[in-house]
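One protein chain omitted, others in place.
By written order: A and B. Residues from 1 in each chain.
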Amino acid sequence: MSSNTQSSNKPSTIDLVNKNLAKRYRAEKRFRGYGIASILFGLICLVFLFTDIIGKGYTAFVQNYIQLEVQLDADTLGISDINDPNQVAMANYMGVIKRSLRERFPEVTGRRDKRKLYALVSNGSGFDLRKQMEADPEILGTTQSLWFMADDDVDTYIKSYSKDGKVFTGRTDEMQQGWIASLIEADQVESRFNTVFFQNGDSREPEQAGIRGAIMGSLFTMLVTLLLSFPIGVAAAVYLEEYAPKNKWTDLIEVNINNLAAVPSIIFGLLGVAIFIGMFGMPRSLPLVGGMVLTLMTLPTIIISSRAAIKAVPPSIREAALGIGASKMQMILHHVLPLAMPGMLTGAIIGLAQALGETAPLLMIGMVAFIVDVPGGVTDPATVLPVQIFLWSDSPERAFVERTSAAIMVLLGFLIVMNALAVWLRKRLERRW
Amino acid sequence: METSTLFAFLVILMAAAFFLGRGRSLAQAQAAGGVRRLNSLPSYYGMLTLLWCGIPSLIVLSLWLVFDSVIIQQLLIQSLPADIRALAPAELGLKVNTIENMALTGMTAGAAPYELEAINTLNQLRGTSNTALTGLALLIAALAGFWGWSRIQPDLKARNQVEGAFKFILLACSCLAILTTVGIVLSVLFESIRFFSMIPITDFVFGTAWSPQMAIREDQVGGSGAFGAIPLFVGTLLISFIAMIVAVPAGLMSAIYLSEYANSKVRGVVKPALEILAGIPTVVYGFFAALTVAPMIRDTGTSMGLSVSSESALAAGLVMGIMIIPFVSSLSDDVINAVPQSLRDGSLGLGSTQSETIRQVVIPAALPGIVGGILLAVSRAIGETMIVVMAASLAANLTANPLEPVTTVTVQIVTLLVGDQEFDSPKTLAAFALGLMLFIVTLGLNFIALHVVKKYREQYD
Partner (left out) sequence: MKKTLLTAALAAATLAGTQVASAARDYITVVGSSTVYPFATVVAERFGKGTNFKTPNVESTGSGGGLKLFCNGVGQEHPDVTNASRRIKASEVDRCAKNGVNDIVEVLIGYDGIVLANSKKSEQITLSRRDIFLALAKDVPNPNGKEELVPNPYKTWKDVNPALPATKIEVLGPPPTSGTRDAFAELALEGGCKSFGWIKDIKSQSKKAKKAGDKKLSKSLKKKYKGICHTVREDGPYVEAGENDNLIVQKLNANPAALGVFGFSFLDQNADKVQGSLIDGQEPTFDSIADGSYPVSRPLYFYVKKAHIGVTPGITEYLAEFTSEKAFGPEGYLTEKGMIPLGDAKRAQVAADVKGLKNLSL
């Protein structure tokens, strides 16, 4: 009986466990909850950022056009010989557009009012008309019904008109709003997909501004970065993994690489200014120089991920290759590198994605200039997407707000595509040993 | 010949050298009694010939291109009339530029006779240089290639030589990292030394007042001109600390959930989605912090009766924390995954719940790696620029109150280097001194982080 009393006095282990079990399960649930909560927090931030950007920027992908009956008579244009390209280039296109506006609203008389009227269409309409004239000289002397881009203020007004009840008048006044209403009623306003945004370089007129220049600039910069950083990074990784003897020098290289991966990017900008521009005398604002600075920045990332990929190739493969008489170089080139390639490519893509979104070092080397011409090569002055975003965000014109967000969307699109590519590569080509 | 055409020619020559070298080795092998008589595989002989053909001529080519414009310019100046040559260097340089521009564009209207002559000379010189270069490069390629080709014999150790060259190139590539570091140090060190010769280093490191608003022109009136970096470092640390408070729990818990609880499907979607957060350009975060988060915090604070600045450290820190979440989570994810399954199985087998296993077995085992990852994240936070440029203040307050505005090292670097600058003023040089400090601090942090990871990493494999 004694044992019986003992057990009733002292709870058995199983009882202890059972007593605590509910508490432990609660703790388990709580812990899981923390995990889910922190993931949700991250995802909510992501969604919040995206809705913020998209909400501000989606309107930039459409642009309102105004239809006008333009009489292209040679006298007003000042073209006496259509075959003279100089005359065609210098003709008074804005004059005919202004006249057609006056004809559309004949009641406008005062000088001030006329100016307001002319402000309905884009300042760059003359250049657009010139392009049409150059493409098709036959239209000289005819009357054409043509679509012109609306001015940025007008465009913003019309968009806010359709977006929600709150109308943003901005710099348009009541008279202009009256004209716009009359144009809308007559179906002479049309909103189209904003192709200009993808075709033009930067411009000070929001409706004429596009991201093509920045995209090409980014492309050339990334090209330089890829061409330099991938081969060098892979070579360095191969050396460190396969050849490097264990000594102080190797240690130094390793510490350096790991450290450079976490050096603030702005410091690479300082380096670019001092070495490439100061010492080598390269001009400012070139994708080539930008690409070289970004190469130095991404190199550590690529080296580290390439090393990881090389390390993941099992030693048995190396031993097998060496065992049947391959030299070290043959072993590396024929066996290790092909097997490590997916991992290295993934690293390269992630490094490039990081470089694509980088702003601070490029601010230092003069890629913040206003550049209208779309660059044609690595040695044309250019700017890149993130810098373009930075520049537009500082422009006074209201219509640049939506364009800034739209440019961010394009940049994010590129980044997501690159990251998705990396994930896909990793999944598709990765081998488990 | 255009340089690019010449380059293409060289590539063709090199390809030809490869096949010739390979062919010769094969021929010799046949003579000697089969490929097995060769020391190396035929393609190694080809490669060796290719290297001989290519490398010397490429070196000459690049040297020529580096120096030819200088030499041509000197020759051009020598050919100019004496009175022009006697001009001051700056004006002479301008004249030379005029001539070069005219030669380039062909717009020679209004050119003085001597200019026309100079344009001719220039064109001639350029033509000569080009022809000479083409000839020389191809000649060297052919000669060196031929020499390499003629050396081919069955017992030539082609493979060893090629591999030696290969190894050398690899070594050179990996040394680039050291060159970069040296470059960084050099590019900030000299300016910093100049700065410290004006402002004593003790004032900079231990000073508690930062106000670089000194006059940069004689007729401008600035502020007091104090260069004590402590408020900047305190501000930087404050913002980084807030960022870490956000990023470490959120990042760590997401990593734990993703690696321990989530099935592969959820993981496959959530992990890349979180990584997008790291990919968003920091400019975007800057706007988000300045325009959405900061006013929100301000209004909440005011409604609770607190006085909150609209540039509070809290706003910048919070947003920076959000940015760093994926950084922490992917680093910890790797480490947690590296903990062997056997440890978990053991713990679960003893009856502990999953969370107990994680807290008492997995995390302690992964702790060194996690700490290392967090230290790397801290150095990332310290060096982050665009968010704080847009959302943090420029006022250097020495405070630990997250509701007050503070400034950071990177903000000051950008402000000092953008806008009015004077390169002899301590104001501009201070940016480089700050850069140096930033580099040293992050270097120290990274060094500790890597050391921790290395030293305490448990070896399970």
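Points to keep in mind about this one:
Basically, contacts are C-beta pairs under 8 Å (C-beta built on N, C-alpha and C of every residue); 3 or more make two chains touch, one makes a residue touch a chain.
Computed from a predicted model, the values in this text were never measured in an experiment.
Judged over the whole assembly, touch between the missing chain and the shown ones holds for A, B. Note on the undisplayed chain: of the listed residues B:S62, B:N123 or B:Q360, the one touching it is B:S62.
When the whole complex is considered, the residue among B:Q30, B:Q74 or B:N97 that touches the unshown chain is B:N97. Here one chain is not drawn; of A:I82, A:A119, A:A312 or A:A326, the residue touching it is A:A119. The chain omitted from view is touched by exactly one of B:G54, B:G145, B:G251 or B:G279, namely B:G54.
Interface residues of subunit B facing the missing partner chain: 3-4, 7, 11, 14, 50, 54-55, 58, 61-62, 65-66, 69, 88, 90-91, 93-94, 97-98, 100-101, 104-105, 107, 110, 165-166, 169, 211, 213, 216-224, 290-291, 294-295, 298, 310-311, 389-390, 393-395, 405, 415-416, 418-423.
Residues 89-90, 115, 119, 123-124, 127, 168-171, 203-205, 224, 227-228, 231-232, 235, 280-286, 288, 292, 333, 337, 366, 368-373, 378-379, 381, 393-398 are the ones on subunit A that touch the missing chain.
Convention: only the chains that are shown with their structure count from here on.
Once the centre of each chain is set as its mean CA position, subunit A and subunit B turn out to be 20 Å apart. Those residues of subunit B whose C-beta lies close enough to touch subunit A in the complex are 159, 162-163, 166-167, 169-171, 173-178, 180-181, 183-184, 186-188, 249-254, 256-258, 261, 268, 270, 272-277, 279-284, 287-288, 292, 322, 325-326, 329, 351, 353-356, 358-359, 376, 379-380, 382-386, 410, 413-414, 417-418, 432, 435, 438-439, 442-443, 445-447, 450.
On the side of subunit A, the complex with subunit B involves touching residues 17, 24-25, 27-28, 30-32, 34-39, 41-43, 45-46, 49, 52-53, 231-233, 235-236, 238-240, 243-244, 252-253, 255-260, 262-268, 270-271, 273-275, 278, 296, 299-300, 303, 327-329, 353-354, 357, 359-360, 363-364, 386, 389-390, 393, 408, 411-412, 415-416, 419-420, 423, 427.
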